[in-house]
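I have a structure I would like to understand better, so I am pasting it below and will then ask my questions one at a time.
Every protein chain but one is kept in place in this view of the complex.
Letters A, B and C mark the chains in the order given here, with residues in each chain numbered from 1 onward.
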Amino acid sequence: MSALVKLIDVIKRYADVTALDSTNLSIERGNTTVLIGPSGCGKSTLLRLIVRLIEPDSGSIEFNDETITSDTIAKLRRRIGYVIQEGGLFPHLTARANVLLMARHIGKAQDEMQNRLVELCDLTRFSVDLLSRYPLELSGGQRQRVGLMRALMLSPELLLLDEPLGALDPLVRASLQKDLKGIFAQLRQTVLFVTHDLAEAIYFGDKIVLMNDGRVVQKGSIADLRENPSEPFVAEFINAQRGVLLT
Amino acid sequence: MSALVKLIDVIKRYADVTALDSTNLSIERGNTTVLIGPSGCGKSTLLRLIVRLIEPDSGSIEFNDETITSDTIAKLRRRIGYVIQEGGLFPHLTARANVLLMARHIGKAQDEMQNRLVELCDLTRFSVDLLSRYPLELSGGQRQRVGLMRALMLSPELLLLDEPLGALDPLVRASLQKDLKGIFAQLRQTVLFVTHDLAEAIYFGDKIVLMNDGRVVQKGSIADLRENPSEPFVAEFINAQRGVLLT
Amino acid sequence: MKLPRPIGVGRDRRARRARPIVLLLLLLIPVAVVVSASANPVTIGSKKFTESYVLGEIARRALNDAGIAAEHRQGMGGTIILWQALQGGQIDAYPEYTGTIAQEILKTGQQLSFEDIRDALAEYGVAITEPLGFDNTYALVMRRSEAQRRGIRTISDLRQHPELKFGLTHEFLDRQDGWRPLHERYALPQQSVIGIDHALGYSALANGSIDVKDAYSTDAKIEENDLVVLEDDLRFFPKYEAVFLFRSMSPGAITALRRLEGTLDEKRMIHLNVEAERTKNYAFAANLYFGPGKGSAPSMGESFPHKLARWTLRHLELAGFSLLLAVIIGVPLGIVASRGGWIGQGILGFASVVQTIPSLALLALLVPVPFFGISMRTAIAALFLYGLLPIVRNTASGLQDIPRSLRESAVALGLGPFTRLREIYLPMASRSILSGIKTSAVINIGTATLAALIGAGGLGEPILSGLNLNDHATILEGAIPAALLALLVQWLFDVLDRVLIPKGLRI
Partner (left out) sequence: MKLPRPIGVGRDRRARRARPIVLLLLLLIPVAVVVSASANPVTIGSKKFTESYVLGEIARRALNDAGIAAEHRQGMGGTIILWQALQGGQIDAYPEYTGTIAQEILKTGQQLSFEDIRDALAEYGVAITEPLGFDNTYALVMRRSEAQRRGIRTISDLRQHPELKFGLTHEFLDRQDGWRPLHERYALPQQSVIGIDHALGYSALANGSIDVKDAYSTDAKIEENDLVVLEDDLRFFPKYEAVFLFRSMSPGAITALRRLEGTLDEKRMIHLNVEAERTKNYAFAANLYFGPGKGSAPSMGESFPHKLARWTLRHLELAGFSLLLAVIIGVPLGIVASRGGWIGQGILGFASVVQTIPSLALLALLVPVPFFGISMRTAIAALFLYGLLPIVRNTASGLQDIPRSLRESAVALGLGPFTRLREIYLPMASRSILSGIKTSAVINIGTATLAALIGAGGLGEPILSGLNLNDHATILEGAIPAALLALLVQWLFDVLDRVLIPKGLRI
């Protein structure tokens, strides 16, 4: 299976902190790669590097076997859907305008947009009535779903999801997980998924990448991680979640 | 057991939406009350009503058997610790300044503050080195812990926690849950806890309150909810979470 | 020129979604183009008083009747303005007086003959018509009845009547070619001389409180009050014969203009002035010159509300256009400045430096530039420059205040830089930008007074003349409407806020 995105020896430092230490990682086409790890270990940093919100200090990132540079990224970004950890909804636009922003911008047909929008509302269990609200008029979970819809709107080649379901209640979350997994499989969608919920990671992850302190500690299936932990931390992390049933 | 906070027939509407429909609820002293329910059901609204960020359209809220009014709330707020769902950290202040803001303001002694700060960092597994960072220089989980420290700083009588651990990895989360529960029990802390994680709800909840669509559907122990669901929705909601082991 | 639409106020709520600020800018660009349209016909100028207006109208009509396109720019200013406008080619001809030419333009202390004047002007490339026929100089006037009763016809005749009471304007008393030398030259014996306001003097003359007063010899009041001008038999007063000055014009235009030579005596001019002041319709008065039947019906005259409307509209035009330009140029400059660096510093520095140039100096810089000259363009350019800083600076600071997370969000979405600006950054900074525009608008309304300095009109007209005359009432005629305009702008922008600041930012 070929890699859609490849990180090669990527290092990112913020002043004194090394947020990402010499990292190699490939995100396979058509697969869902789940990124897990302790808070502050560099997961969001990795995603931000791929969309080039920050420049790597060294190393390079390839998309479709071509190295991403500041020049090429502009076009690539439209092929990437990115759910930012803290929403990033524009307060001056309604939920609808937030979701449709890019679609309108690249001149999608009106009814095509409308259909897709209804489809997405359906998927995320988001009431169509709420579409004309401004972000400040939505609840936390509602905002998160608007962010998800915005990322999915243009059916991007690559989905980067930074804790996309964190603020959702179990009911919505369970059905959304099911639907998303179905869609991903059906469309052979390439996904990089950050979550703190191990059950979710197991449910989605074709491959699980465990990070710690800016480094990738282990990658593989959940069985690999459980049975052959590369270091004690892996086992510790995997067994931490309260009440999770490790099937 | 006496109620520290009592909501009496509280109704809150936003334009056409009824965010909270005639609600009666008492939050018992020394107990942890967990608020669960689907996204948008009015959980955050309920918390915002208690700290009077919004005025109820009708009904009243009592604190210590006295009705809260806009006049009395100013003083009460200092006795309430509130973790806002989306952080609410001040971007122009460092993590330390955010945490110490109120303590400095009421003139706590310097070393007392310092001790408490170290204690809180310890509790939340927050590295003391990060205290001089600005919110924009922290990861999502780190910010959430700063918010939690800020709420705990003055050891308030009432803690209102709106998904305080949502962005934390299982490792930190598990140990934080354990420590918090210990502290709550030891200090006989009154807590109102909003979460989407059923396992967390069960772990903390002396009493669980399930809301739906602006109404309280059922309150009681998890056993009550599981065994005597007042409506099908209760069972549905309780069984939704993927992989949760309902002990 | 029409009233500018300073900022389009729409009630259409959908406008909010339609990229409001950019739209606003684009909408108003075409309006700005109007300013630069220039004229081809012969342009007659006139000074800021009735007689000059009337003569300007007569010249225009004379040219029109000869089939030559001509326009009349009324009341452009004083001697220096008109002379410069003639030199600079902004106007082709204007009415002037020989005495003024000798003293204020050629600056000779001597009495020059008409030939001397003609030759001296030729050196400037300016030609002169023969006198039109009347002399508008200082004169002494009396009630006609009184003069006839006493048989007074000349100033020398006054010598026989030492009991006559003189009421002279303060200016005439002060002027060194006024009362003192006059009374020496004629050896006038009168002892009773009081200083009195010009307008009040006519009342005093009418009710007999005084018997003799000074006046301009073609003053409309002479006819209205049935007065006589006493002949200056010793030729004390210098000649102020009316002529037209002109530069290169077609032979046809020159012929048409020269046809006016020697056709207007004092009496006729007084009459035209009377009609002009009565009707406030200079074209009507001018038409009387061409024949009684030809005058169009006199209009209601320029009442105070009418004048006020004219000043106010012009003021709005000046402040509106310049604000528009300042927005069109200032917002993009502010966008560039928001990025900081040397260019940003340079832009803010430029806008700051411009702000410190004194208005008179700025006008002095702009007036010699061919495109500008003595025109509304110059005033608008100056106001534009003064309006720049608040807009540039607030645009820059508003953009810098957008939270990093949202800026990144816009970048990550894949929006192009221009779209980002239009859809995300500018709307989010709209409150700050509008606050800058509001400040600019009010500053422009305040500063637009300077337009009157170069005869571009507006509420500065009464303010300046009030300041010159130290007349508070006149100042207020301009200052109060200007203040009200500022309040109006304030109110207007509050309405605009509701349209332009996205609702999501106002929750």
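The rule is simple: contacts are C-beta pairs under 8 Å (C-beta built on N, C-alpha and C of every residue); 3 or more make two chains touch, one makes a residue touch a chain.
Computed from a predicted structure; not experimentally measured.
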*For the full complex, which residue in C:R150, C:K307 or C:R431 touches the chain that was left out?*
C:R431
*Could you tell me which of B:P135, B:P164, B:G214 or B:P229 touches the chain that is not displayed?*
B:P135
*asked:* Looking at the full complex, which residue from C:G75, C:G330 or C:P390 touches the chain that isn't shown here?
replied: C:P390
*Residue of B:T33, B:T94 or B:Q218 touching the missing chain in the full complex*: B:T94
*For chain B, which residues lie in contact with the unshown chain of the complex?*
48, 51, 53, 74-78, 80, 82, 84, 86, 88-94, 97, 101-102, 105, 134-137, 150
*Quickly run down the residues of chain C that touch the omitted chain.*
103, 107-110, 170, 173-181, 195, 345, 348-349, 352-353, 355-358, 360-361, 364, 389-390, 393-394, 396-398, 400-401, 403-404, 431-432, 434-435, 438-439, 442-443, 445-446, 449, 460, 463, 466-467, 472, 475, 479, 482-483, 485-487, 489-490, 494, 505, 507
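The criterion applied here is as follows: only the chains that are shown with their structure count from here on.
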*Using mean Cα positions as chain centres, tell me which chain lies farthest from chain A.*
C
*asked:* Report the inter-centroid distance (CA atoms only) between chain B and chain C in whole Å.
replied: 70
*What parts of chain B, by residue number, touch at least two of the other chains?*
none
*Scan chain C for residues touching two or more other chains and write them down.*
405
